[in-house]
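The complex appears here minus one protein chain, its other protein chains still in place.
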């Protein structure tokens, strides 16, 4: 369970001993993610996805989580197995996709630790920390970690996914009915750098 | 959050100020339930219902929860509003539908308390406690509260939903590849009587 | 075709020489059921399920029919084959699930007779009759075999599935906006005992 | 219930007092049809459409039935109401769409008779009989009313829908892996003329 | 790309080296078709089928195209492979199914030419041209090639699919709220004969 402000996400990782069909006999492993939000996680009750099917937004988020976590994995070292990371939002107050990536990495780390302990993998397939932070331009100011009311009013928001070593994995900045300049983009990336460092420290503390 | 042994269910109740369409202008309220299970709630990871649609079993369970809770409600006193009780199983070890009913009633009680406090209802629409207990015949013996391994091997199992006053709301006993006698049925009902009393005491303690 | 009052159900049984995938190489057979209701079976025309998908209620009924019929089958004696019992309601006036079980057993009996005649099974896999009766509390009185207007007004109703030898297979009693006592439950079970005896006699007559 | 050889179709007509939305306030009525086949209607058990959705073939057939029946209706005389004709095939041995049209017309006639008797329509909205006959080229010979084994082997088959007065409503001739000539087409139309006359006589007898 | 008046259809043919599952190890090939219409192909924007699923009408059209093209193919000479002809309507002004068949045949001819050139088939599997023409009765007159405004008002319309040698493959004449006589049918077939000859000439010119 990861808590970022008032956003609580339950992250678990499940190991299957065989890879997805498209990786059979390649020697490579796979990390994938599934994402969900309980109907009462938000301030007003949302619709239950099991009754309505996954929205495009949900599918987009779970692809992002999977892609981000794979950037910190050596798939040869993982071997022909699949790890599914489930991220279920129990309470939401903005930044659920970032909390899912940051918490999902901790669940992945624990699952891989179990594989190492059982002797199922020889060298550690995890190459670095992976963490994500949301940011935006709120009331004219670039800021990190928007909570829900800020997020709704920000004309521009986005996410940065980065490694523990400060390399970029994913940059998403998106304006709705607004635009932003190169200078603001630079400022946001500086903020993100610092924010991710703090999150990596928190991951280390959680695992200790 | 209700915990029955190793079964953990998150129960919340959401109030809407208008009733479902079929009750418009009748003066009557409605209580309904939605049920879900996180993919990792069980020992082996299950499939995510948002990707596959609600199974018939899920629909059957949520209809049972709604029907059970309505048996303890005076729908005239509730007035034209709808309360949706969400029961999401975080960890499952047998008896999830019973835990959902027993915990869902506590969430319903708290929601109704809020309505009373706000002056939105005049007299208390809750007429009695509602709780449920699972039981079965395991290794030839009638027993209460089967955990998951017992449940899987029991040829006969079921649920009793009852009021705090000992009246029956729902009796479900079902044999798979087996049958049972009238005497065993009687013994199970005696056990259920006692089990529900304990649950009602626990509900009172949780609310205190 | 079984007729119970004004309820007419067309029951057929189809034999497949291979079991469902989960029973391959186990030596065990399977009995399953599918249930449907023609749109014009009820007093007012219902929706065609082929256009809207099977409702949760339909799925619940067909699982009940299958489970009930399996309780009267020795799956080892049946061997690795599957019998599908189709129950299609042509005209409905209450009690369609009970008529489906009682009539479905006759179709199953005939299909198994054909297997025996053809020498495909050595010993008779049918261990006992299976029949079902609906009951409820109508106008304060426990009664059997509610027709549709009674059924709609009964606060408590249910079904008993039993063997020819009087053993119980399934007990379902359910109250909507009402409750019932232990004494009423006992009275209903006495009534069901007698009702099922009559149905078993009718099954014997139909097969003669 | 119409029987054509070994094809049995249950046809019923249901009247609704309001027209479909697209005809509101036009003064015109509508006749539509729904078609289904029980899984065991064919020699080998088919799939249940309620579990799989209506096939394109089923939708095509029900549009054909509706269109055919509307050709024999004065929609102004019918007034703003809708008649739904349900055709459910209980047993199939070829020619189910033709039997549905011919039998559906009888159900429509009875429903309209009830409207006339109740004084709900002033003049008879039915302008003529509507009946349909299947035909094909089997073993080089144009023939009527193919049964199932013939139908499967015929390279060319089709349907003629006609009025009692011998006017054409629908002509469908279709070759699979074959072709046919103008002379064969003429011969088939002569046969159809005679076949429909016989069906109209049978409709009159059924209604008498 | 085929243009018939203001109807523009993009036709392509794709070859797969294995046949559909039901033809495995039979030595026979298959030709199938898929049909679609861009939302803006019609005068008023239609709904996007990808968001709503294929309509019954679309499925009916693509079965017709496939069946028509197969009538001009020797499936033994084609061998165990499948050719999928995609017909996508870019701009529609009536007669899209006929344009799809006539243009689809050209795409099929080109694909088969490539197979012959590559030495993958020994003898030419195409036995004749296949082309289709729409016709109807508009303002009391049998006419060919209705454009959209005519088509909407014609009480009777249909399609003829024929070979280059003048043999019939498919005849569909259908009246909505009208009927037609044998003499009109004969006149329409005479018109179709001539119309298809012109289309075959156009196919030859396109390939030259």
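Labels for the chains are A, B, C, D and E, by order of writing; each one numbers its residues from 1.
The rule is simple: a residue touches a chain if its C-beta (ideal position, glycine included) is under 8 Å from a C-beta of that chain, and two chains touch if they have at least 3 such contacts.
Quantities reported herein were computed from a predicted structural model and do not represent experimental measurements.
Note on the chain not shown: across the whole complex it touches A, E. For the chain missing from the display, the contacting residue among E:50, E:139 or E:208 is E:50, taking the whole complex into account.
The omitted chain makes contact with just one of the residues A:104, A:142 or A:158: A:158.
Interface residues of chain A with the unshown chain, by the touch rule above, are 54, 56, 59-60, 63, 67, 70-71, 75, 158, 163, 167-182, 185, 189. On the side of chain E, touch with the chain left out of the figure occurs at residues 10, 12, 14, 34, 36, 38-40, 45, 48-51, 53-54, 58, 84, 86, 88, 90.
Following the convention adopted for this analysis, only the chains that are shown with their structure count from here on.
Leaving out only chain C, the chains still linked to one another by touching are grouped as follows: A, B | D, E.
The most central chain, judged by the distance from its Cα centroid to the centroid of all protein Cα atoms shown, is C. With centres defined as mean CA coordinates, chain B is found 34 Å away from chain A.
Note on chain placement: the centre of chain A and the centre of chain D lie 58 Å apart, centres being C-alpha means.
Shared interface positions of chain D, defined as residues touching 2 or more other chains, are 54. If touching chains are joined by edges, the resulting network of the protein chains shown is an open path.
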